[in-house]
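Omission of a single protein chain aside, the complex is shown with its protein chains in their original locations.
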Amino acid sequence: MKRTFSIGGIHPQENNLSREAHIETFPVLDVAYISMAQHLGAPAEPVVQKGDKVKVGQVIGKPTGFISTFVHSSVSGTVKAVEPKGDLAGNPVMHIVIDVEGDEWCEEINRSKDIVREIPFSSEEILEKIKNAGVVGLGGAAFPTHVKLNPPKDKKAEYLIINGTECEPYITSDDRIMRERPDEIVIGAAIMMKALKVDKCYIGIEENKPEAIVSITRAASHYPDMKVVALKKKYPQGGEKQLIAALTGRKVPSLALPIEVGAVVQNVGTSLAVYEAVQKNKPLIDNVVTVTGNCVPQHRNFLVRVGTPFSKILNAIGGAPSDAAKFVSGGPMMGKAVANIEASTLKATSALLLLTEAETKRKEEGNCIRCGNCIDACPMGLEPYLLNKLSRIGGMYDELEKEKIHDCIECGCCLYSCPAHIPLLDIIRVSKAEVMNIMRNRSVKK
Amino acid sequence: MITTIIYTIVCLVVLGLLFSVVLYLVAQMFKVEEDPRVDIVESLLPGANCGGCGLAGCHAFAEDVVKASSIGSFYCPVGGDAVMEKIATALGQEAVKTEPRVAVIKCHGTFDNRAKTNCFDGYASCKVMASLYSGDTGCKYGCLGKGDCVSVCKFDAIHLDEKRGIVEVDEEKCVACGACVKVCPKSIIELRPKGPKNRRVYVSCSNKDKGAIARKACSVSCIGCGKCAKVCAFEAITIENNLAYIDASKCKLCRKCIDECPTNAIWAVNFPLKVAVTPNKVEVQNPVVKNEN
Partner (left out) sequence: MARLLVSGAPHLHVKENTQSLMRDVLIALAPSLLVSIYFFGFSAIKLVLVGVISCVLVEYLIQKFIMKTKVTVNDLSATVTGCLLALNLPPSSPWWLVVIGAIVAIGIVKMTFGGLGQNIFNPALVGRVFLLISFPTLMTDWTIPESWFRTDVDAFTGATPLGIAKEGLAAGLTLPEIFAANEFTFREMFFIKAGGSVGEISALALILGFVYLLIRRVIKPHIPLIIVGTIAVMTGIFNLINPEIYTGPLFNIFTGGVLLGSIFMATDYVTSPMSVKGIVIYSIGIGVITVLIRYFGAYPEGISFAILIMNTTVPLLNKYCKPWRYAKEVKNG
């Protein structure tokens, strides 16, 4: 019997329509709009000015805090403007607008396709290289990778866990890189093992990707410490806490990071980016974006340069179909709805999903019939119906904290499974932010 | 038969006595000593428990007022000066006069003025909506029209006009408790002095974008052109972040700025109508709020 996590989870229809589409390199466009807020934490600070000439891979934004990282130019050309522009939610974020001229790369980047296996660097050198390459977690949250690979001194990492589950329906970008570039991913994992000084590595892949399991297993056979584990299909297996539980049986305590149980989780995409950063000196300037949806005639996986507007990606598939009502950046369960179609891709953009009104429109909210589906679905063992009820009363922050609203991972299982179509997560997400804020203020006071 | 009835009566009487004794003893045991003036002050308060004073409710307000040495730093926005004076007399202190205020909505982005660019499909709450994105129109700063302020208002003084997609304050009912100001995620509600004869002039826009962007998003947005500031003889108008603000303490209600504003973003309310101006629909529907333009 294949392993999975034990509490909650759901089985949405997989819809991996684009899984057989090879990765195509998306053409470089005339203008790139590169956001300074591509990672969790403080946005980067622009280090170029209007009129500056930049090359591919040149640093254009520098970190402004501990949890922050570099941003590099993904194109070569002239900086046209440094100004706030709307991100996908329409909120103003500092962007660097670059007029593209040719495709000139920085000299130190090794653009050959040869696979470099030797890792001649020390742990510190690796971390430095990862930081300088601006690598962030590509699983969704975009947490700066060098911070995650550098746990506090009093905590000891035991496992590196590589997340190849891709548990969200529709998305296939991780599936494709696992099938097309398994060696690089595995070397990337070996680099991260060296950086963390651990000798155990699990690569978890869900069973609906048999080709990826085969290719990664073959590539990992060079490394005796790496173990590829096929996992049963269940959402949200890609969640750090669920993946750790599925692979090691350990459970991350409330409010703690995975390092508390000795695990560091990295996405396969991150692993590839780490390989390129350390072995090829190539910063994170492009990533694979799945363009799919039931209403889309052609399902594609593009290698897109960071800073390409979504509208231009849509043009490449012949424009948005007339019945597409919602554009989602990321998967259908945790992705963000795009309100501003002129916004550009970020480092961690994994998919552009087009949904029709019939697929995605929320149904009218009914009375809670206390069926308990949300409780059965919640992978954190919470009671979403209760959190919703308490949140709607308003001001019940102590009760919400007692019900562990801060454990919510916002996976969306509750809202997905509710037969009364109550917008559970909409409400819980806001209350959770408020409760976490109160808890933070309290611990600061202490 | 009769014995049954007697037994029942006796039993119930004994039980009743027993419980009353227990209740009395418990009440004595857990009695909380409280300054008697707290009760007096609380009885003077409106009892809405709105939290407009910044405290948990009327009882908390009364406790704090009694404890404090001076009532100068306390103000009940609901009761206003009348109540504060009564409290001051009850506590043997001088009341501090405060100017009556009213909530104003600094946005007039109705459906007519501000085109929708998308359709929000989640839980109808401004808080939820604002946490997800900038809003369903081109304007990132304006009213989201989901009515969080409406549900938080204890005085039924703020209403959502669903046909026009904007909230309106009923100034007769508004007590300036400030609950809506706190709850609005876009911070577009301001408590402004009511002004002489309730007449006041303000900028009904919160858009901080540059003129061209603001104008494109909404036809009645402040574009930060500065014409109003130039024409103002009292230096009451300042422009910051492409947005004009009228300082109510300096404004002499001359209304020159209104004629000057190219986008009709400045509003004057409760002035007698000028003859030449034909009242538009807005005025007919809502006699309380009148647009001079």
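For clarity, chains are labelled A and B in written order, and residue numbers in each chain start from 1.
The rule we apply is simple: contacts are C-beta pairs under 8 Å (C-beta built on N, C-alpha and C of every residue); 3 or more make two chains touch, one makes a residue touch a chain.
Please read all numbers here as calculations on a predicted model, not as lab measurements.
Checked against the full complex, the candidates A:E125, A:D183 or A:E410 give a single residue touching the omitted chain, namely A:E410.
Of the listed positions B:V66, B:A103 or B:V128, the one in contact with the omitted chain in the full complex is B:V128. From the options A:C167, A:M380 or A:V435, the residue with contact to the chain not on display is A:M380. What subunit B contributes to its contact with the hidden chain is residues 117-122, 128, 131-133, 136. Looking at subunit A, the residues touching the absent chain are 7, 12, 169, 241, 245, 251-256, 260, 320, 322-328, 330, 332-339, 341, 353, 355-357, 359-363, 366-372, 375, 378-383, 385, 404, 407, 410, 412-413, 415-421, 423, 425-426, 429.
Note that in this section only the chains that are shown with their structure count from here on.
Centroids of subunit A and subunit B (each the mean of its C-alpha atoms) stand 42 Å apart. Of all residues in subunit A, only 86, 88-92, 326, 336-337, 339-340, 360-362, 423, 426-427, 429-430, 433 touch subunit B in the complex they form.
Note for the complex: subunit B touches subunit A at residues 117-118, 121-123, 125, 127-128, 131-136, 140.
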